[in-house]
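Encoded as structure tokens, here's the structure I'll be asking about.
Only one protein chain is missing from this complex, and each of the others stays in its spot.
Per-chain residue numbering starts at 1, and chain names A and B are given in the order in which the chains are listed.
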Amino acid sequence: MKAILENVRAKTPLVHFITNYVTVNDVANMMLACGGSPIMSDEAEDVEDITTICNALVINIGTLNKRTIEPMIIAGKKANELGHPVILDPVGAGASKLRTETTFRLLKEVRFAVIRGNISEIKTVYSGSGSTKGVDADVADAVTKDNLSETAAFAKELSRTTGAVIAITGAIDIVADKDRAYAIENGVADMARITGTGCMLDGVIAGYLAANVDNPLYAAAVAVAAEGLCGEIAAKRMYDFDGGTSSLRTYLIDAMDHLDGDMLEKGAKIEEVL
Amino acid sequence: MKAILENVRAKTPLVHFITNYVTVNDVANMMLACGGSPIMSDEAEDVEDITTICNALVINIGTLNKRTIEPMIIAGKKANELGHPVILDPVGAGASKLRTETTFRLLKEVRFAVIRGNISEIKTVYSGSGSTKGVDADVADAVTKDNLSETAAFAKELSRTTGAVIAITGAIDIVADKDRAYAIENGVADMARITGTGCMLDGVIAGYLAANVDNPLYAAAVAVAAEGLCGEIAAKRMYDFDGGTSSLRTYLIDAMDHLDGDMLEKGAKIEEVL
Partner (left out) sequence: MKAILENVRAKTPLVHFITNYVTVNDVANMMLACGGSPIMSDEAEDVEDITTICNALVINIGTLNKRTIEPMIIAGKKANELGHPVILDPVGAGASKLRTETTFRLLKEVRFAVIRGNISEIKTVYSGSGSTKGVDADVADAVTKDNLSETAAFAKELSRTTGAVIAITGAIDIVADKDRAYAIENGVADMARITGTGCMLDGVIAGYLAANVDNPLYAAAVAVAAEGLCGEIAAKRMYDFDGGTSSLRTYLIDAMDHLDGDMLEKGAKIEEVL
């Protein structure tokens, strides 16, 4: 696990983002804090050049507008051609027709290394993945200790149909490929009270994958644990200094800046779901 | 007053924002801190679906571009149809032709529950409200103890013509409907030295209205007092820790995260202008 993190710090992966304008600054600073480097570019004529000089691509539809759908596809195809890992964050898939349909179109045209979302977004992805099994019958609306194996089985099946590592984030996170699933129990509830923890995680996952190309499943799981652990460290500091959620945001990025392999090995709570 | 705040925390109103890209992250984090939840969406094909699942809508023209004017109107009309409160922040109305004309168009096509701006923006709104009384003759350029009743009368008249609660923010804030006006004396001068206090307030007002639909005037006044009080708490903390304006921004959101009904009742300075 230590090596996974240290590879990121050693290789400084450059990550291309087409992401939303709400959380983009935190995403950039988190990318730097975890050891990578961000470039944002969302213009059709610009994205091929930019993605070519990068090591990974994040597509996040958090403030989806029609102008940037084509660039997402152009960049995704180029990154696929170059063998760069591409991460999809289908923010709000299921909440609007445009977001759902764009998610389906992206799934059809781009090959993703990781798809990360909450359980509701991932169910929407599933509904468009061409799987013949119904989704509602199989998966609950929140991941709990009691439905871990059902959720893991669901994530594995979605990984089989999409070819992507599936990361379902929530109180308990599930990260799975077609053969294997991990449950990660890092993080604190207060992280849901700041915006952007998911978007920041997209970047951390991208960096971890780009620096650990032979081990995408485990790299993604470690990235999820790393940010969760940073959330725990940040929450402790928030309580110590009597701060609130905006302090938590600052401390979260600070914690990633300070995180090293030993802290991660000691604090990460990653277990395979059998 | 306590109940107004507690309703927000209990109901977690979901607020749809079409807002500027300068302050949007702070707006989202402030929305979460006050007890609500934000969704940003500004694409014509997306906004109806998104506003439908929300409880209120904020339209802020801070970085107005022509692509998002139509979505503002589509979302506004849909929110009107659904009976959701719609808040207008006419940032820079009066400073450019496009902003002024867009403000007038929005006033014509959408019914607003609250219009919030500084005195200069609100005067511009007034000039396009169809009122026959001249504005310059009536209202000074800054709200002071000496012109409270003139400004209150002006706000009441504008409320009469627009149907909206009018919130004029500055050193002293005026919040008025056609029958009644409140003056709020919370806040500190340093709040003007960080960007986004007005934009954040738009969201807080939206959340307070959505959670207190029977009492829009008072809910808006309490929201204004709440953020002002948070500014006072934040400024004290800034001085205690020898911080500057960026710390003030962090502490402002932290203070909203910590604010409860008792603190608000003790600290709010809301008085009716008679």
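Everything below uses one rule, namely that a contact is a pair of C-beta atoms (placed from the backbone, for glycine too) under 8 Å apart; a residue touches a chain by one contact, two chains touch by 3 or more.
Predicted model only: the values in this text are computed from it and were never measured.
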| item | value |
| --- | --- |
| Contact with the hidden chain (one of B:127, B:147, B:195 or B:215) | B:195 |
| Chain not shown: contacting residue from A:29, A:80 or A:212 | A:29 |
| Where the missing chain touches chain A, by residue | 21, 24-25, 28-29, 32-33, 38-46, 49-50, 53, 67, 249-258 |
| Residue ranges of chain B at the interface with the undisplayed chain | 20-23, 25-26, 62-67, 92, 95-99, 193-196, 243-247, 249-250 |
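Quick note on the criterion: only the chains that are shown with their structure count from here on.
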| item | value |
| --- | --- |
| Approximate Å spacing (C-alpha centroids) for the pair chain A, chain B | 34 |
